[in-house]
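Have a look at the structure that comes next, please.
Complex shown without one protein chain; remaining protein chains in place.
Residue numbering begins at 1 within each chain, and the chains themselves are lettered A and B in the order written.
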Amino acid sequence: MDALSTALFWLDYAAVAVFGATGALAAARRKHDIITFGFFAAITGVGGGTLRDLLIGAPVFWMHRSAPIAICLGAALVVWFTPRRIWPGQALEWFDGIGLAAYSVFGAAKALSFGIPPLPAAIMGVVTACMGGIFRDMLAGVPSIVLRPEIYVTAAALAAGGYVALVSMGLHGGLAMAAGFMGGLILRFAAIRWQLGLPGYRDS
Amino acid sequence: MDALSTALFWLDYAAVAVFGATGALAAARRKHDIITFGFFAAITGVGGGTLRDLLIGAPVFWMHRSAPIAICLGAALVVWFTPRRIWPGQALEWFDGIGLAAYSVFGAAKALSFGIPPLPAAIMGVVTACMGGIFRDMLAGVPSIVLRPEIYVTAAALAAGGYVALVSMGLHGGLAMAAGFMGGLILRFAAIRWQLGLPGYRDS
Partner (left out) sequence: MDALSTALFWLDYAAVAVFGATGALAAARRKHDIITFGFFAAITGVGGGTLRDLLIGAPVFWMHRSAPIAICLGAALVVWFTPRRIWPGQALEWFDGIGLAAYSVFGAAKALSFGIPPLPAAIMGVVTACMGGIFRDMLAGVPSIVLRPEIYVTAAALAAGGYVALVSMGLHGGLAMAAGFMGGLILRFAAIRWQLGLPGYRDS
């Protein structure tokens, strides 16, 4: 379990950095200034976890240590000082997929540890993974990922729901985490690779 | 009081279902996929009560029991599997009016029970009733109900404000609830029936 905790600790910070970078890149696309870069990086990097903590009644995670917000601002600076073409859109999408699967599982695990029942806990995993990007898109005024048929929120739901279901069935926490993470990751990667989407509502 | 409590308990769940359905119908209108249906149903169904609970310092109501979010997801499934024409727009508006009046009174009553003074408590009633729909409209990118001259927020304000005023004057809680509920309901129904609106600001 110790190696797993250490891995989770670093994956957590890595996810903040990756999501922060996608926020800064959204600002770069519209030629915003450095302050807007920082704002977008922070909202995207810590937004989902912030909403999760408020909902489950936990202290907001970046209020009592400086690292998460510092990582976001650092990601904004890195994006600011590098030309956009060195950020291959596709590569970033793969990294974002890792962050998505990791955050879904973490978010659900944190909710369970605060005594939240399975169904809302799984929803908290999806909130942690997806709301940062949704806040970023609302602020930027672009159609949010949740409005696109792309398999994105679905992958988060599979990761969080799978983890919670396995834990509820009595599986060891670490194994359930690994399984939920891998399930969400594979689904998201498949969706990027083959551009999978869900069918829309058809009025019959 | 016992019959009243029971009625309120079921009205509460009925309001979550009706608001959830209006969220799913907003997703249906734009041919979204099933995940987006669930997302919209949840945001619209529990969004207002969530903000109220965060503001008054109460545990978020759908975090410690699974029913509210399950009702929202169920409403999304029902809308998904039925053709849109069986959802008469007008009928849904009437149901929405009942939910609006009920939520305004409940929200204000919950705030009062947490020791919030009358004015902010009345505002909490309006927040409970209206913010779910406002979140839905912001996410969908359509002009929010609060930006239209229609009498909607006004009916919520009458229900919540009337209830709080009557309770503050010493009226029995159940009677004040019934009076606030009926006042908001009648105003909203009249607004739907005769398309009543408020005058806009006129620059003199």
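Note that in this section a contact is a pair of C-beta atoms (placed from the backbone, for glycine too) under 8 Å apart; a residue touches a chain by one contact, two chains touch by 3 or more.
Computed from a prediction, not measured in an experiment: that's the story for all the values here.
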Problem set entry | Touch criterion as defined above, residue of B:Leu54, B:Ala70 or B:Leu171 at the omitted chain | B:Leu54
Exercise. Of B:Leu92, B:Met138, B:Ala165 or B:Met182, which one is in contact with the hidden chain?
Worked result: B:Met138
Seminar exercise, completed: Those residues of chain B that touch the unshown chain are 54-57, 115-120, 123, 134, 138, 143-144, 146-147, 149, 153-154, 157, 197-204
Seminar exercise, completed: Even though one chain is not shown, chain A touches it at residues 27-28, 30-37, 39, 42, 50, 54, 59-60, 62-66, 69-70, 80, 83-85, 138-141
